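Single-structure report; data block below.
A protein chain is absent from this complex, but the other protein chains hold their places.
On to chain A.
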């Protein structure tokens, strides 16, 4: 783990708060077609040792939020226009470029869906893993290589000693994802953001990789933000969940509560629309329509054109994140109706 000296920038007073606390984050992309409002007030927090799943369909702003947290937003055209990213209570958005670079990799790291394009194709994996130690820790090349082998063994890549000289394309998809996990783990960060880490993998390999990730997280007591669109993966590994729609968090909840009784009609729709391996099931519930174009987000609740519970107020007033319980919140004016309605959405007309 990081030594006390390396953590000296952290104010002691902040140690009680969450590891990462994102508050009212806004990100927009200024493009030729107009301003795409990709992130419109995201609030979520994750603690050491905790797994937060961020769930949402493509284009809902999951990755852009992660990029803003990591400080790797494509800017221009992307700009953070509001909000705070509190890491141990300090706002990373106020850090200078150099300060942020020091945080990245060492204290928070990211795992991407597509390992092949995230890794450097012309460096062998030993060089890439070793670079983490030569650049951040000042190790010699020889020591760095030894560390690289150690890491590869840690993520259970067979024959690590021989494979340390292989290039990314010489690994299978699952093994490549392990290399990326090794990279992210190299400096033992406190927080890992994994953006669809297993989406491109086959189901048996996906299970291997998720297992490894969960094991490492436990061992190092890391905070983990797992971005996914897969409700099954969330149910399997998350402690709590934040559901995103059109750049906003529409519901946050501990994982058990949300599957039992979703408090937002979008979450409910998603849960009802997935086929299940453990049920034969009748016709699937289908949420009508399409996710909004971020250049023209509907007024009021962004979900209202697709929502079975929508009333007039939904078309005009943006719902705040209502407190549903101690630990739950929902951005729906009618969350009480939603949560109290235990009929499957498919039965409603």
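Following the convention adopted for this analysis, a residue touches a chain if its C-beta (ideal position, glycine included) is under 8 Å from a C-beta of that chain, and two chains touch if they have at least 3 such contacts; residues count from 1.
Please note the rule applied: contacts and distances are computed from a predicted model.
The unshown chain of the complex is recorded in UniProt as "Dipeptide ABC transporter ATP-binding protein", chosen from "Glutathione transport system permease protein GsiC", "2-oxoglutarate ferredoxin oxidoreductase subunit delta", "Acyl-CoA dehydrogenase" or "Dipeptide ABC transporter ATP-binding protein". Of the candidate positions A:270, A:324 or A:339, contact with the unshown chain belongs to A:270. In the complete complex, the residue from A:202, A:219 or A:337 that touches the missing chain is A:202. When the missing chain is restored to the complex, the residue among A:35, A:48, A:139 or A:235 that touches it is A:235. Listed residues A:174, A:189 or A:300: the one in touch with the omitted chain is A:174. Contacts to the hidden chain, counted on chain A, fall at residues 57-58, 158, 172, 174-175, 202-208, 211, 229-236, 238, 255-256, 259, 269-271, 273-281, 283-287, 290-291.
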